[in-house]
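For chain A:
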Amino acid sequence: MNISIQETVFFALAAVIGLFSILTVTTKRLLRSATYLLFVLFATAGIYFQLDYAFLGAVQLTIYAGGIIILYVFSILLTNQQADEKLERLKNSKVLAGAVAAVAGAGITLFLLLAHPFGPSRLASGEVPVKAVGTALMGTSKYQYLLPFEVISILLLACIIGGIMIARKR
Partner candidate 1 sequence: MNFLSLFVLVPVLMMGGLFLAKTLKQIRVVAATGASLLLALAVGLVFAYLGERAAGNTAEMLFTAKSLWYAPLHIYYSVGVDGISVAMLLLSAIIVFTGVFASWSMGFLEKEFFLWFCLLSTGVFGFFISIDLFTMFMYYEIALIPMYLLIGVWGSGRKEYAAMKLTLMLMAGSALLLLGILGIYFLSGESSMNLLELARAYIPAETQYWLFPLVFVGFGVLGALFPFHTWSPDGHASAPTAVSMLHAGVLMKLGGYGCFRVAIFLMPEAANELAWIFIILTGISVVYGAYSAIVQTDLKYINAYSSVSHCGLVLFAILMLNQTAMNGAILQMLSHGLMTALFFALIGMIYGRTHTRDIRELGGLMKVMPFLGVCYVIAGLASLGLPGLSGFVAEMKIFVGSFMHADTFHRVFTLVACTSIVITAVYILRVVGKILYGTVADEHHLTLSDANWYERTSTIVLILAIAGIGLAPLWLSDMIDGSLLPIIQNVKL
Partner candidate 2 sequence: MDYSNFIYLKEELSLIAVIVILLLYDIFGSKKSLNYFQPVACLLVGVHLLLTCCPARAALAIFGDTPVADQVNAGVYPLLSGMYNLYPLGSIVKSILAIGTLIVFLQARNWLEGERTIIRRGEFYLITLFTLLGMYFMIAAGNFLLFYLGLELASIPMATLVAFDKFRDRSAEAGAKYILTAIFASGLSLYGISLIYGTTGTLYFTDIPAALTGSALQVMAFVFFFTGLAFKLSLVPFHQWTPDVYEGAPTSVTAYLSVISKGAAAFVLMVILGKVFGPLVEQWQAILFWVIIATITVANLFALRQQNMKRFFAYSSISQAGYIMLGVISGSTLGMASLVYYVLVYMFSNLAAFGVISIIEHRSGKETIDDYNGLYSTNPRLSVVMMIALFSLAGIPPFAGFFSKFFVFAAAVEEGYYWLVFIALLNTVISLYYYLRVVKSMFINKNESAIAGFRSDGYTRLGLVACSAGILLLGLLSVVYGEIHHYSLGW
């Protein structure tokens, strides 16, 4: 049994993701839930790093961990007078139904995923150069993403306008 460093890292990340994913959705305290989510996101970033997608990992850290989680924490604090209010106890039936649905879904998905003969792994290590990322975002030929880039900027604009419209007091 020869476990490489990569494997150790992976299993550590997998354990963190698995554990905290479940804790995120089961903990009774909302703020903890957000914190656990943060751990999951960190671990996800870790996976990206492990896959040599450092740029992706960085984005994950900044946008998710840095941006979204803060947003969550603020809104949790904003909406709860007692910041750490316990979540209401659930009816067992509800939990059971959710669990069954989730487990069934996971079961089916995993069954199909694992049964599927994915082609041979063509894993090649090597960092994705940021320049290539930049070029791809500004290009119009195949596998270049200028148009989506523009579209997501419009999407962001729209969401900003919409979000402000809803969130502002008037």
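Throughout what follows, a residue touches a chain if its C-beta (ideal position, glycine included) is under 8 Å from a C-beta of that chain, and two chains touch if they have at least 3 such contacts; residues count from 1.
Picked so that all candidates are chains of the complex that A comes from, given by their letters.
A quick note: this is a predicted structure, and the numbers were derived from the prediction, not measured.
Interface remark: chain A makes contact in this complex with candidate 2 (options 1 or 2, touch as defined above).
Of all residues in chain A, only 108-109, 112-113, 115-118, 138-142, 144-148, 151-152, 154-155, 157-159, 161-163, 165-166, 170 touch candidate 2 in the complex they form.
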